[in-house]
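Every protein chain of the complex appears in place save one, which is left out.
In this document, chain identifiers A, B and C correspond to the written order of the chains, with residue numbering beginning at 1 in each.
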Amino acid sequence: MKQKQTAVVASQKEIAPQIFDMWINTELAAEARPGQFVCVYPKDRSTLLPRPISICEVNGDKTALRLVYRIAGQGTAEFAGYRAGDSIAILGTLGNGFLEAVGIDSLTGSIVRDDVEITADKMFSGKQVFLMGGGIGIPPMLQLAKKLNQFMEKDRIQIIVGYRDAQTFLREDLERYGKVFIATEDGSVGTKGNVMNAIAENGLSADKIFACGPMPMLRAIKAYAQEKEIPAYISLEEHMACGVGACLGCVVKTREIDHHSHVHNARICTDGPVFEAKEVEIG
Amino acid sequence: MKQKQTAVVASQKEIAPQIFDMWINTELAAEARPGQFVCVYPKDRSTLLPRPISICEVNGDKTALRLVYRIAGQGTAEFAGYRAGDSIAILGTLGNGFLEAVGIDSLTGSIVRDDVEITADKMFSGKQVFLMGGGIGIPPMLQLAKKLNQFMEKDRIQIIVGYRDAQTFLREDLERYGKVFIATEDGSVGTKGNVMNAIAENGLSADKIFACGPMPMLRAIKAYAQEKEIPAYISLEEHMACGVGACLGCVVKTREIDHHSHVHNARICTDGPVFEAKEVEIG
Amino acid sequence: MNMQTTIAGIPFKNPVMTASGTFGSGMEYGEFVDLNQLGAVVTKGVANVPWPGNPTPRVAEVYGGMLNAIGLQNPGIDVFLERDIPFLKQYDTKIIVNVCGKTVEDYVDVVEKLGEEPAVAMLEINVSCPNVKEGAIAFGQKADALYHITQELKKHAKQPIIMKLSPNVTDITEMAKAAEAAGADALSLINTITGMKIDIHRRKFAIANKTGGMSGPAIKPIAVRMVYQAAHAVKIPIIGMGGIANAEDAIEFILAGASAVSVGAMNFVNPYTTIEVIKGIEAYMERYHVENLTDLIGAVE
Partner (left out) sequence: MNMQTTIAGIPFKNPVMTASGTFGSGMEYGEFVDLNQLGAVVTKGVANVPWPGNPTPRVAEVYGGMLNAIGLQNPGIDVFLERDIPFLKQYDTKIIVNVCGKTVEDYVDVVEKLGEEPAVAMLEINVSCPNVKEGAIAFGQKADALYHITQELKKHAKQPIIMKLSPNVTDITEMAKAAEAAGADALSLINTITGMKIDIHRRKFAIANKTGGMSGPAIKPIAVRMVYQAAHAVKIPIIGMGGIANAEDAIEFILAGASAVSVGAMNFVNPYTTIEVIKGIEAYMERYHVENLTDLIGAVE
């Protein structure tokens, strides 16, 4: 059940220049799936549209959500000013989630789609996965890694993350839930270059890819997955107005005719944000 | 020198239902004259125009201004939420002031207008004045009363104030600077009725009137002053956009052709807000 | 207290509707809003065949509002009749279908198919979508073209038709009169106002289509003015919209002359807006002892 509500900020800190880490107390946490997002609404009435932010983490008793975001403009700048105890307007939880895109209910590990034959335990156990995050696409990988630990061995969860420089936010968190490989643009930490360079340098391989990050990275992953003939599930971004599938603002071109739109467009906010790379045309 | 600045709230409390009493620290206090006002700007960007609020009091060392205001809409509702230490955007000090309307510089007591012959001491000493305030028109009377104490005897300063009911905010403050007569609409305190009834009931008389309040009250005062052949100086309200005389939004019809506009319009924000009643056409 | 309002002989339990294109066909917002409480659900525009719409970005935020250039993406009338109408029929609310097209024939096609569906109470004809290159917008910006299409559609329509007017005109009263003269049963206004946003850092348009339709609270004063002007120019009823965020806004439109109101972009900001507007109008009527909602229509002095 989606809901718009006023939640309470539990804590907030700046974890890298312009990157903020905020925990909010909300019962929406009970329903949150890795790869889903919430819409956050600025209080200033000149900025009305929601700001979609991925769920970075859910706390142990499922009463709080963690959002990690970069200041990009007026809305995120406002959020960065919130302190513990302040109210925050959110709508959630939204979108499908990484495992749901595969056909698995991430809350139970069971099958949710006709074309999927095995449960999460069977699907992941003994397999290798890549969790790839670039820049501010890294946060959703944390909850995904955490979740996958329920279904597979930690050291088969290969988390490949790309940063600009040595400001490797969330690194310690990620290391708790998988094997972390780092790429930095300036070469200050890990592989110099991007996440693809990190795969090559470390000679990594996988049976499935989950990814979130800038479009060039997603395009490279799509090509890589096609070449290796493995499925890649990528989380897309688009400007949103409603966040719930009503406005048709946030579409992505699809290979097949979409069952809802009856044209080659799927809605990122509801059919996504996670899509199998080969299903979407990302140029 | 007018200035727009970010000042700091020193304190705020609710002194009657929906009526707030706020002190702000600002060097503008050094220049403030009774009857002048400041424009306060809401922070929410959907409400851009200034909210004119009269100067209610200036502290002893002239470093702080007191504003007393009623919640009337979105802007004042926002201000009511400010706490000590919060910033507040103000433009000031604006308008002429009560004594300036008479032709006297209230900071020095000396003459500022050609047609005025005597200084404040001589003008007021031994005379009787009415300071009349209705509802949220009461606040500016406080600083005026305080100021007049420099030029005349306290018990000749007759402060006649009209309230709706027993919520007689600022009463104690006013009593420190003059003889206070109260009228209430519901008769719960003082004379039942309005300020004119209070004059009649107490058999009061004066040589000069200063007034601020709702339009029907100001009209009654204008008529009373005409009948008694005494001058009345009234503070007018109008919706404002600039507050500094540039937009011509806040005019009042004048008897004579106004020297600035060259039509029968004076600007309340700069030529006023205080006018001699006989000069303005208030219906 | 009576919240009922009547348009073209059709009674609505209350004057609050959803603005076309901002509420889908109600499914998505059914999770937030009890559709039974709405005066009507006005659907997203539907054409004779599926339309893919415009490239992304399709939406952008502007001060106090938004731009959109969805380009009327829709699954076509056949899917619509099979899927959306049966869904909406489950609810005790009126169904108004918004119709779009590129040529008069396109419109006629849709209008005829909808004529077979008695559950559809009224048709709203979108002749004012600024985001479609071909035809449609011209119908909404030239009085004679508007007259012509209205007259044609009246020949084929089984349900009463509402002509949805574009605000991108010199004189809204001229358009309102043309639609009335051609037989329109009602008017709705305003559609979005054409706007543009440029990303100064990338030096690119914020919307792929370059221009987009502006909606939201920022346009309300323009919308209220046009509703007032139209209401004084024609006798047919008006559905007012443009930036309605709360009951105060809705009442402003009604006082200006609207017989009903639609909530558009603000659904996105607060999915409960329609319900809050209904409750707020009730509270206003109670406070000011207004017996019938209809007493408020055009009651500004």
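Everything that follows uses one rule, which is that contacts are C-beta pairs under 8 Å (C-beta built on N, C-alpha and C of every residue); 3 or more make two chains touch, one makes a residue touch a chain.
The structure presented is a predicted model; accordingly, all values stated were derived computationally and were not measured.
Undergrad: Looking beyond the chains shown, say which of C:37, C:151 or C:168 touches the absent one.
TA: C:168
Undergrad: Please pick, from C:37, C:151, C:173 or C:194, the residue that touches the omitted chain in the full complex.
TA: Residue touching the absent chain, from the options given: C:194.
Undergrad: Hey, which of B:46, B:149, B:167 or B:202 is the one touching the hidden chain?
TA: Spelled out, the listed residue whose C-beta touches the missing chain is B:46.
Undergrad: Can you name the residues of chain C that touch the chain not displayed here?
TA: Residues of chain C in contact with the hidden chain: 62-65, 67, 141, 168-171, 193-198, 200, 203-205, 210-211, 214, 217-222, 224-225, 228, 243, 248, 251-252, 255-256, 284, 299-301.
Undergrad: By the contact criterion defined above, which parts of chain B meet the unshown chain? Give residue numbers in ascending order.
TA: Contacting residues on chain B, toward the hidden partner: 1-4, 41, 45-50, 91, 238-252, 260-265, 270.
Undergrad: If you put the missing chain back, which residues of chain A would it touch?
TA: 45-46
Following the convention adopted for this analysis, only the chains that are shown with their structure count from here on.
Undergrad: For chain B, which other chain has the most distant CA centre?
TA: That would be chain A.
Undergrad: Using the average of all C-alpha atoms in each chain as its centre, how far is it in Å between chain A and chain B?
TA: So the centroids are 58 Å from each other.
Undergrad: Where the centres are mean C-alpha positions, what is the separation of chain A from chain C, in Å?
TA: One centre to the other, that is 36 Å.
Undergrad: Where in chain A do residues touch at least two different other chains?
TA: Only 45-47 qualify.
Undergrad: Among all residues of chain C, which ones touch two or more of the remaining chains?
TA: Where chain C meets two or more other chains at a single residue, that happens at 63-64, 217.
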